[in-house]
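Every protein chain except one is present and positioned as in the full complex.
To keep things simple, chains are lettered A and B as they appear, and every chain counts its residues starting from 1.
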Amino acid sequence: MLEVKGLKKVYRSGNREVEALRDLTFTVENGDLVCLVGPSGCGKTTLLRCISGLLDPTSGDVKVNGKAVAGPPPGMAVVFQEYGRSLFPWMSVRDNVELPLKQKKVAKARRRELVEEALDAVGLTGTESAYPWQLSGGMQQRVAIARAVAYEPETLLMDEPFAAVDAQTRADLEDLVRELWQRLGVTVLFVTHDIDEAVYLGRRVVMLSSSPTVVQDELKIDLPAERDQLHTRADPRFVELRTHVYEQIQLAKKAAAR
Amino acid sequence: MTSARRGNPAWLGHPAFLGVAGLAGLLLIVQLLPTLGVVNERYLPPTSAIFSALADEAGTEQFWISLKDTLVAWGWGLLIAVAAGVLAGFLIGSVPLLRELTASTVEFLRPIPSVALIPLAVLLYGTEIGSTLLLVCYAAFWQVLVQVLYGVADVDPVAYETARSYRFSAAARVRHVLWPTALPYVFTGVRLAASVALILAITAELVIGSPGLGKDIAVAQASEAVPTMYALIVVTGLLGVLINLLARTGERRLLAWHQSVRAEVPA
Partner (left out) sequence: MKRVAYALALPLVLFAAWWVLSAGSESFYAPPLSDILTAFANTWTLDTLKADVLPSLLRLFAGYALAAVLGIGIGLAIGLNRRLRYAVEPVLEFFRAIPPPVLVPVIMLFAGIGDTMKVIVIVFGCVWPILLNTVEGVRAVDSVVLETARSYGVTGPARITKVILPSAGPQIAAGLRQALSIAIILMVISEMFAASNGLGFTIVQFQRSFAIPEMWSGIILLGLLGFALSLVFRLAEKRALRWYEGLRAAQRRAG
């Protein structure tokens, strides 16, 4: 279970202070898939970095299964938006996926198993010896996802992972995430600026305000568990939910403009 | 992230302050090591002795003559090398056939250490400034040539074809397409060549004995005037830093209008 309570982050640069996050409180139950949406510049990435332990908040805390986060916690894997820069270009696909496992001191045989399974799960069997820059953007992001999956995390954080990918690939990757989530039972926190994507993927959507950011609204997505790009997005309930989210985001943007 | 921790003022972490502190630290170490007897004073005189020798040198006429000799050799050698390098570079670079034919020769001659020419220089010019010039020109020329070749190779073929289709004369093509693209590379080449030229000038003077700071260093060493030797070495270091700074600033100013200052291609 992921608990965020009263999270606040203020950036100080010289004499200026920028309050990126004011007061964020929400919870992600075990095994849930929660999407975080918000207007541009609302500090989504800052929030994710605080949760993943890469950034220290100014105040408030983040707890994973009751334990406070004070640095990257074990059992948490992050998929970054910039897949091109997150995968190590001097390592093959296999080595990239295997590296976190080596650090985790997993036995060699088990490592091979995990790498094979992960690459298979994302549909990239056969690319083990290739280098990331030899692959397309969508495939590179799949490798990053495979790396996260092979790590066998309890919690999976994804920071606008499909923002830099073309629309058709994005649709495939969205389905991949849902499939992996259902199969592996991980807790997923998915950050995006794409409202449709948030409603399509999530079981819950948390809407953020503009900077200084607080939680604007939360919404339970009561669409069926079996979703597909064509029918779910045409479902009237989907349209209702998405309108709700859209309105909230517009409110948030107007509040900032004022 | 700012380096200011709680309580420390921000400027303490400022790069300029730390840099000055580092230099001060060096001066302090060089002062203390010989004074405390950790290192023999004959091998490493303390900072105070070096500075005092430097002041003495600056008071002699010979020092300024040597400085002028070094700079003259550096300047002329650089000028000749740049002129020859740019000319040859543009010529070879713009004619694909020439480029292919000369590639292997350039690749072979480039890595030849210019010091290999020292005996030849001695035979031809003895201890005159000609020796220095021979070495300086040879080494600096390659720096310029290589960069200019890269620059010409970087020309956008579409732009070039456009110019040709509009029937630009060869001279016009050079002026409007070739030159602007290659210019940043030319500056990089000049900067690298300026640095190399100084090194070779001092080296030639040191080893051959042609007039200049390098020769003074050799003389100081031979007559065991150790603080003077160190003082002159400091001068050469400062010269090198100065030349590099001037070259970089000049490069930045003159290319400020250029829409993209290219990254340096390793020579």
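As a working rule, a contact is a pair of C-beta atoms (placed from the backbone, for glycine too) under 8 Å apart; a residue touches a chain by one contact, two chains touch by 3 or more.
Bear in mind the structure is a predicted one, so any value in this text is a computation, not a measurement.
When the missing chain is restored to the complex, the residue among B:A84, B:V115 or B:L255 that touches it is B:V115.
From the options A:E82, A:E128, A:D175 or A:D217, the residue with contact to the unseen chain in the full assembly is A:E82.
Residue positions on chain A in contact with the hidden chain: 49, 52-54, 72, 74, 76-78, 80, 82, 85-86, 88-91, 99-100, 102-104, 131, 133-134, 147, 151, in rising order. By the touch rule set out above, chain B reaches the unshown chain at residues 3, 13, 15, 18-23, 25-26, 42-43, 100-105, 107-120, 122-124, 195, 198-199, 202-203, 206-207, 214, 217-218, 220-221, 226, 229-230, 233, 236-241, 244, 266.
What we mean here is this: only the chains that are shown with their structure count from here on.
For the pair chain A and chain B, the distance between mean C-alpha positions equals 51 Å.
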